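Every protein chain except one is present and positioned as in the full complex.
We just call them A, B and C in the order they show up, numbering each chain from 1.
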């Protein structure tokens, strides 16, 4: 049997989540998210975020949430600023552009982070009315390469966006991993205070599916449900999302699962460095990126599900290892031991 | 406690479905529907449909499936023909038009059925190149008011579409109810043979969520996954859909659940007629539409979750009652008894 | 040589318009409509409309103007209400829907007019959040069949729209014909006061091309140029539109040309009725619709360019005759004489 480090969605729901779904399964609930579980889960999230008046809506997956949230904030000629490595700019198959908006890409470093300095020149150019109008800045926390924004960094971005009349949106597919990272110095409510809208990822943190979108300015949100419906994002049995998010925020499960993923990643990172492998970027969250010699790589797939990220050079690949709520110490130990054997044999 | 006849998505998954999900939950599976459960489920569906080469893809919900499937078949200037009462023309918040295509509405009767005779004049008008080009006919089976197409009716539509170079798409949100209806004379594979593409509804027939889209002409489908991804319809934990559909088609659960819903509806229809209520349309499937005096209606909501469909006249509402896999004989008996009491008291 | 009654765009520009273009042709002008001719023309139009603060923008053609103007006013989930016979719903090849919005059609009479009573039921139904949100009412003046709105009718619509939070847009492709019609009791500035946005048609009233879009609420218009550019509606040599519209509103040419068209139409209508033909609708503007026996119709095309509008019955067609700034008394007399000959011969 292989070790699973391919991603954080190879396993379904945490048992506590699954038990909550089973308990509500045959109960009878109003459709489309108008049920009591959902209302309760929204209230918990508002409370945890310190945003008693925010709109919270449960979405199905990350691509959908990014697309619905970003396009919801924009008029037709308005554009989104993002890192060239942003998820919305790549592995979403043009989903955002399919809503008719342009993505304005900023070249960033491996860490995937945007800064005011990187964005400013683009704003200058776009004063020209023959161009689209930048209106929203998209960031991810954790970023696509597992990095996290510090309080100082996020505060600076937030201030810059406000003073330039830009919305700040955070893709939180791995927000749990970010907030429980050793590099993090933000609470959920502090994080929430710096952005205009964001989502709390459930799919990659122990739910079967589901993301919680939070929009702070409720004046904008009057018709959000119609938009959500139009975008195919309303589930008939929406109450299942309510049940799962309720369970996610009870008993700190959200943080516990993300912490486990981070701790297992740290342990694995330590082990791989000890074996002599070089990290491509030293991630403080649950995605690790290592520069692996091709001759090791070719045998790695026999023992482990992991992901080719990109070509490093003629002799090396960057390989991604991802941990999750389900990853155990023995998984990590076993993987390290197995890789050790590959290395030994390949000498 | 109230009786639940509001819709067929108030209850979650049939226990057999849920057990299958639990069994696979912590197994480790490849993401995005490339896992073995999903491949197996697709094979079963191809077999049951008698379409060994068809493309089968699992979608999340009905609105999404309608939008993705119909727009996938069209070039930008091509339009869809549907009944004015079609789901795609109403309770989908303009989802189809949001892809940039026009819906050409045909006025139909209460039964919601399209016929060649109803469509032909519209084709004549649209020979004019200043208009959109009709390219796909959208029908629902069962229709929005619970009616089913007979083999003769569907064959006639199919022939008409072929000879006019139109695709025929069937929204099968309630295909189980249609195929197990007493009015039905079609098998699944016969049904499949008459249309170009369709979906088998899971959400309204005992799954947590999920619809199985079937497209017969695989030459068109090379890039379907990219389209699906772009439309936010790919689930990271797609293997859960595979597991659910596998369980749905094992042990004839698909038919058993739908049959139960139909039988319970028939029993309820009989009971309501016996109490003196008049059906708006005499549905042979799991949705019933009754003309209810307002003074009965006002008390009905205390004992039963059901849905106001439309105003009939100043003194009557059309009320919809829906049964599901979960509806039991005692639910039906209890509801009839309770309505009887309302009627007695209201005299 | 045939008589030209096919439409009001078979002839180019009125000589006064053409002379103005020639005068400015090699003058040197800033591009994209930022030149002085354009600014001056906008000022004249604002003055004539009694709207000193309105935004005026020159567009290229009618379909483009309808699509840009209507979609500019809407958020993604918002819809337009129009008559089923509206130009935007037919001979624009789905242009409006291609921007992602739904058209909500209201069945109207031959005159093509909308009323509060016809719209109200649709608003009631669309309180349901699973549907699109109606936000703009589209009317045409003159309508597609040549009718005009009276002051009382337009005032009622205006009041209804305001109280229901709906924008009122008027397609003015033939606004000149409407305002100079004998049935009209509105001045341009009264007309402008009742709608939120509208356009003054140039293409069908003596320009080579060009429509003047007027939006009253300039707070909405900050980014209109970016939208216009995105929709391909900005002309590099935009100053030509400015020159033409300046000439159109100097010396009352706008009214003179439209009046000529209406007078020639009236004369033709009188003549055709005298010959025993029955009008399908008795139009007070420059489009006439007559019920013509097929055996007359078959010979009509030899002497006259006119348009088949629709089939009336097995033996008759509805034929449209259109007059323009170019139509002369001798054209009308000649046509009537020729038709008289056809009739005599066909007895």
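Here is the rule we use: a contact is a pair of C-beta atoms (placed from the backbone, for glycine too) under 8 Å apart; a residue touches a chain by one contact, two chains touch by 3 or more.
Remember, it's a predicted structure, so these values are computed and weren't measured experimentally.
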Among C:49, C:67 or C:86, exactly one should touch the missing chain; which is it? C:67
Touching the absent chain in the whole complex: find that residue among B:91, B:151 or B:229. B:229
Check the options C:240, C:268 or C:318 and report the residue that touches the missing chain. C:240
Using the definition of touch stated at the top, determine which of A:32, A:77 or A:149 touches the missing chain. A:77
Touch criterion as defined above, residue of A:91, A:182 or A:278 at the omitted chain: A:91
Of the listed residues A:131, A:220 or A:275, which contacts the missing chain in the full complex? A:131
Please identify, in ascending order, the residues of chain B that touch the omitted chain? 32, 71-72, 75-78, 99-100, 129-133, 223, 225-227, 229-230
On chain C, residues whose C-beta touches the chain left out of the figure: 2, 4, 6-7, 9-13, 18, 21-22, 24-31, 60-64, 67-68, 92-95, 98, 203-204, 208-209, 226-227, 229-237, 240, 305, 326
Even though one chain is not shown, chain A touches it at residues 76-77, 79, 90-94, 97-103, 105, 128-132
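The working rule: only the chains that are shown with their structure count from here on.
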Just how much do you need to spin chain B so its Cα atoms sit on those of chain C, in degrees to the nearest 5? 180
Shared interface numbers for chain A and chain B above half of all numbers used, same, or below, different? same
Taking each chain's centre as the average of its Cα atoms, which chain lies closest to the overall Cα centroid? B
Rounded to the nearest Å, the gap between Cα centres of chain A and chain C is 51
Which residues of chain B are in contact with two or more other chains? 92-94, 98
